[in-house]
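Every protein chain of the complex appears in place save one, which is left out.
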Amino acid sequence: MELNVLLFASWSDALGPNVTVHVPAVATVRDVLEAVLARAGGLALPTPLVAVNHRYAKPESPVRAGDEVALIPPVAGG
Amino acid sequence: MELNVLLFASWSDALGPNVTVHVPAVATVRDVLEAVLARAGGLALPTPLVAVNHRYAKPESPVRAGDEVALIPPVAGG
Amino acid sequence: MRTAIVEHVLDPAALLDEVASTDSGASTLFVGTVRRVNEGRDVTGIDYSAYGPMAESEMGMIAAEAEKRFGTSRIVVEHRLGTLTLGEASIIIAVSHPRRAPAIEAQRFLIEEIKKRVPVWKREHYADGTREWVEPTAGVVAGGAA
Partner (left out) sequence: MRTAIVEHVLDPAALLDEVASTDSGASTLFVGTVRRVNEGRDVTGIDYSAYGPMAESEMGMIAAEAEKRFGTSRIVVEHRLGTLTLGEASIIIAVSHPRRAPAIEAQRFLIEEIKKRVPVWKREHYADGTREWVEPTAGVVAGGAA
């Protein structure tokens, strides 16, 4: 399936505010992350976490069509 | 010597804002405290600390003529 | 660094401004207020009184200890005396520091030491018309028995 992934901070600077990636129909967070990393080419970017529908998700969590998926680079709020 | 001792809170309610006591010329905080306690008769009052010149003082600390001596009942500031 | 016993209404925003600095990454404010219920009794107000010169001196020493311990002189404490009604602030502690952890730890240190050491007393007024000194750590001496 095609999946739109939101990007922020240095990732957004490098690749734009979102990218569309192809992942298996039965995909996991890990699949999505690998697909986005492949897009990043040789760029040095900080390791992100992944959020699915506004919650942090584990690498083995499923991702389904229609989920809101985002890469979360190291946060620095407060 | 005669010594004026400042009182506060429940001690001041019971005995007034200060009492004058007689203590030996070479006196300690313990001597002063005992003299004031004797003045309190059979009243139930909370155990005080003693301050000499605005600092908490130990029972064995000396008290000299001209020192500002005060009984400090349990504090409840803040 | 400034500590004071005052008899006016405390102003949290002013004290926060007083400690603020562009060298600080964090400021904290502690506000002690008069609570409606204490140990199951209905409180209507509190009289705060102090041994003034010693209270000033003790508060100054505590702030100096906090400065040494936590590495900031941006500390302001005001303790109010007089009759306070429900919800009014009796004490405000303002601290600012380059880093957040010591800004919070200094706040805690200051309020705990002040509660233990500063000669301030409170007499609570209750809904039933009675008044009582609050003596949190009190043992009772039989007068004359010592």
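Here are a few things to note about the model shown:
Letters are used for the chains, namely A, B and C, taken in the order the chains are written, and counting of residues starts over at 1 for each.
Methods note: a residue touches a chain if its C-beta (ideal position, glycine included) is under 8 Å from a C-beta of that chain, and two chains touch if they have at least 3 such contacts.
Note that this is a predicted model, so its numbers are computed, not measured.
Taking the full assembly into account, the omitted chain touches A, C.
Chain C residues in contact with the hidden partner, per the touch definition given at the top, are 12-13, 16, 20-37, 86-87, 96, 98, 100, 103-104, 107-108, 111. Annotation for chain A: contacts to the undisplayed chain at residues 6, 8-10, 13, 33-34, 37-48, 51, 54-56, 70, 72-78.
By our rule, only the chains that are shown with their structure count from here on.
No other two chains have as many C-beta pairs in contact as B-C. Look at where the CA atoms of chain A average out and do the same for chain B: the two points lie 72 Å apart. Inter-chain centre distance (chain A to chain C, centres taken as mean C-alpha positions): 50 Å.
Multi-chain contact residues of chain A (touching two or more other chains) are absent.
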